[in-house]
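Showing just some of the chains, left in place.
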Amino acid sequence: MIVRDRPGLLRLFFILRGSIVLRILPQVLVILVLSAGVVWLRTTHPGWAPAFNGAPFALLGIALSVFLGFRNNACYDRWWEARKDWGQLLYTVRDLGRQTLMLDRDGEPRAARRQLLRLAMAFGHALVCHLRPGGDATKPRRFLSAGQLAGFESSRNRPDFLLRQMGQVLAELLAGGHVSDIQYTMLEGTLGRMSAVLAACERIRNTPVPFGYTLLLHRTAYLFCFLLPFGFADVLHWGTPFITGLVAYTFFGLDALGDELEEPFGTRLNALPIEALADTMEINLREALGETELPSLPQPKGHVLM
Amino acid sequence: MIVRDRPGLLRLFFILRGSIVLRILPQVLVILVLSAGVVWLRTTHPGWAPAFNGAPFALLGIALSVFLGFRNNACYDRWWEARKDWGQLLYTVRDLGRQTLMLDRDGEPRAARRQLLRLAMAFGHALVCHLRPGGDATKPRRFLSAGQLAGFESSRNRPDFLLRQMGQVLAELLAGGHVSDIQYTMLEGTLGRMSAVLAACERIRNTPVPFGYTLLLHRTAYLFCFLLPFGFADVLHWGTPFITGLVAYTFFGLDALGDELEEPFGTRLNALPIEALADTMEINLREALGETELPSLPQPKGHVLM
Amino acid sequence: MIVRDRPGLLRLFFILRGSIVLRILPQVLVILVLSAGVVWLRTTHPGWAPAFNGAPFALLGIALSVFLGFRNNACYDRWWEARKDWGQLLYTVRDLGRQTLMLDRDGEPRAARRQLLRLAMAFGHALVCHLRPGGDATKPRRFLSAGQLAGFESSRNRPDFLLRQMGQVLAELLAGGHVSDIQYTMLEGTLGRMSAVLAACERIRNTPVPFGYTLLLHRTAYLFCFLLPFGFADVLHWGTPFITGLVAYTFFGLDALGDELEEPFGTRLNALPIEALADTMEINLREALGETELPSLPQPKGHVLM
Amino acid sequence: MIVRDRPGLLRLFFILRGSIVLRILPQVLVILVLSAGVVWLRTTHPGWAPAFNGAPFALLGIALSVFLGFRNNACYDRWWEARKDWGQLLYTVRDLGRQTLMLDRDGEPRAARRQLLRLAMAFGHALVCHLRPGGDATKPRRFLSAGQLAGFESSRNRPDFLLRQMGQVLAELLAGGHVSDIQYTMLEGTLGRMSAVLAACERIRNTPVPFGYTLLLHRTAYLFCFLLPFGFADVLHWGTPFITGLVAYTFFGLDALGDELEEPFGTRLNALPIEALADTMEINLREALGETELPSLPQPKGHVLM
């Protein structure tokens, strides 16, 4: 995620970091060159290049805007929902830290509390690895015992394995009479909310916007921008490259941004900072455990927080 | 569901799988041929074919875009809600696996736990058959006893029958004093969430977008595309087939995609992979039962997961 | 609700059932005749009919599309929410059938269970009568005792009366020690969800989209379509009736569809099949009571399910 | 709220009640006169009035439609959410009536039940006064004892005071052993839902759509309509007043309707009928208390329900 103050008017045009401009530069350049070529041909050899009347382009371009707008909206909703899910995870583990205060008494309960909170820290880091390929796989392991590690490694779904481990701790507390069934139900409900976040993140990760939809919009946007110079060359003359370039920048840019937002757990600059959120969760839980030497909160590097 | 990486620019135009292009090819070809015919007629025998001024088409086309956009949005929302329901089912059965850990003690409770989780596996597969005609009807039967099978076969609503069987197990646990009323209520609440998913899926399956709405948009889109060549033949000349073809591809394509997304449990390529999700549920539950020889997670075949 | 497969391309244009076309035919015919008249006048006596430049119509027509789109969206949301409410009712009464399995033991509890489920069947049918004028008022009565009938008839809100009767059964079970307070609370929560559905349906039934909004859009749409021929007669000549007719069909049709969807409990063809849903509820509950001679599920008659 | 059947086509144009037309008549008349003046000047003294080309107006007008559409959507959402909140209040107090049936036994519980339901009736009426300036302040007082009245009058938030009184009754029932802690929690949860409705209504009442947003759209809409005649006078001639009047009616009308919907608890005709809803609540609760001489349900007066 890009974290920076809104730049002033002049600097606005010279920011590359976080801009989509580098990714779509090749396509925009192709359109610019094509536009210039068409204008040159129409000026020097009018018969060599076809030219259309520009009127139908307004119709097509506005239709395309409406459809691109809807797709971008859907992608943004995925991205924002993913952020909400992580926000819910954050307060759910804080709830766990607070709800287990009642276990903070000598003997087995205190050990169980520590165990639960350490498993919750592992859950956050394991979820990052589950969602983002190339996540740091050593982070969750630090919080697990040797016995837990074996099951963790062989599990088909590691975060769910950790939740079952936490459920096991709760079941033992209940069997040992350390919590009443009401208290057990409350804590189990907290695990259930973590489980809901896991499933929601898996859904967003594994179910892209329908491929046919993306494909149709990509194709139409490209064909539209390639036809544009033929429609406006006779009307705009040497202004054609400017205008078609601006249109191509807007349409390709929104299309590319939609692609980035569609994968909120990816590794592109506009992806969500889930590593930083997992680190924050760890710090919150350490504080709840009474640790006083806490790491500092994650800070953006070069305006980027991942 | 199509599962594939986003293709590069050139390959973008040559993907057929998952594209809607094959389904709408006939209509688009008709428009292309009609356009060419109209242009030929207007060029050679101007009086034989009518020609309209193209200006009103912009108005009509933009109106159509707005309405198509809204319909596609509604269809996408149905599709995405259906996916959310299955995601909720996934974590609900995981919750069941974790919540029943407290029953994992010798005697009747452990047998009841095994029974509950096997019924939950059957529920997933039975829901697939309930929603998708032609689903593999042998899958849910594998988990049922002979006595259960009779009731299962004759039930008006098979997934609901399985939930009632699970409710029966819970009621017996309660009557036998193996769970407290609090624990019973928690587990019953979990069944209630499975019941909610069942009803939501039935709603999406049985209640299409109002037929009059679909009909109106289909008709308008077709009439619009058939009239288009008459409006632009005199202005675009031999560019007409290109432009009208592109417009027809966009409008028919979005319309056809809307149809596919409207039925998220269907068998078209953009439908949801509910069979794979039911298999995943089975694997998660088998792991929760402590089985170690697990099948591997479902993989897409030829970029398609069903 | 219209239930039918999507028709092929040719049949698409000849379906009347479920189409909005019959309801708006008079208005569309008026526009067609008016258009033809204006074209004839402008052709033969140019000075007798005014003619406007068509450019401002694009502006007005697109604005109208945006506003009509928003209204239709709001109406569709009401319709879909109403369907969600009934879906929630369906699974809530199924939950009731499952949750009361714990009462399925000899003596007073079994009688109370039967009483609760019969009152729930009556609730479904009474809700139909409450929402749809002209519903079959004998259906809910079949499930009530003579004593209940008197109160039912005189109640200001009959479905709410039935819920209070169910609450009375629960209170007696609690007072008699047949259910614990936890079990009472769970069952009362289920009644609460039925109560929520009742209030939501009443809201949708009694609170139309603000009248001023509907009026403004109706008026603008009519004035727009009546002015249209004057704007395009000189440009489209005898193509005018075709184009203005298509525009009128689209705008009047969407407007009329919005009216139908605004009243999802009405008796028009696109209304929700709440009678069929209440019958389905009854069948589900009969099955939960162990009855084996069940009526078959409701089937559409002539593609229509009400 | 306007309650009336949809009028036929001809009457549609002659309804004033509930129409926004009277409120925006002055502005529309100004535009009509201005248009006529500009056309007259351009016809007789072409050099005395400036005239613009109308093309840029399409751009500006469509942009304005999109933004007005979004604002109206936001205002409608507020209005509909407010109605949902009152619907929730309605079923919550009905729940209270049903849930307290378990208190309907001789002695203190029955008195407490009566006290709770009377306080709930007072809550509805007090909420009306809290939200709508000029509400009938005597209505809530009828249900309060002298001791309660003093606190009620001096409270900073009267509906919240009533909820605290109800909480006090519950706390006394709990302290007296008349309800178990489970039953207490259930009833307290019902109060919590009433508290949520109170806060939601306060939010909608006190937080308008951001002022800058409203201001920007008002100003742009007015400037646009004032410039319109200059853009179309040369093209539409004496058709200009008709078209600009229609545009002004649509834009000013939607703007004014947005203003009305923004304040759903106001006293304009399109506001919500919260007094009628509070009266309905009172009737429902009286019926739950077993009263048989009930007032009739509120009826609209002259198509208006407030």
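The letters A, B, C and D name the chains in turn, as written, and every chain counts its residues from 1.
Note that in this section a residue touches a chain if its C-beta (ideal position, glycine included) is under 8 Å from a C-beta of that chain, and two chains touch if they have at least 3 such contacts.
Just so we're clear, the structure is a prediction, and the values are computed from it rather than from any experiment.
This structure file shows 4 copies of a single chain, while the whole complex it describes contains 5 copies.
The criterion applied here is as follows: only the chains that are shown with their structure count from here on.
With steps allowed only between chains in touch, the distance from chain A over to chain D comes to 3. Among the remaining chains, those touching chain A as well as chain C are B.
Compared with chain C, the chain whose C-alpha mean position is the greatest distance off is A. For the touching copies chain A and chain B, the fraction of interface residue numbers used by both falls below half; the interface is of the different-residue type.
Chain centres here are Cα means. That of chain B falls 38 Å from that of chain D.
Computed from the mean C-alpha positions, the centre of chain C lies at a distance of 24 Å from the centre of chain D. Along chain A, no residue makes contact with two or more other chains. Those residues of chain B whose C-beta lies close enough to touch chain C in the complex are 27, 50, 52-53, 55-56, 58-60, 62-64, 66-67, 69-70, 74, 154-157, 160-161, 163-164, 167-168, 170-171, 174-175, 181-182, 184-185, 188-189, 191-192, 195-196, 198-200, 202-203, 207-216, 218-220, 222-224, 227, 230, 259.
Taken together, the chain B residues at the contact with chain A in this complex read 1-4, 6, 9, 12-13, 15, 18-20, 54-55, 57-58, 61-62, 64-66, 69, 72-73, 76, 79-80, 83-84, 87-88, 90-91, 94-95, 97-99, 101-102, 104-105, 180, 182-183, 185-186, 232, 235-236, 238-239, 242-243, 246-247, 249-251, 253-254, 257, 260-261, 269-270, 272, 283-284, 287-288, 292, 294, 297.
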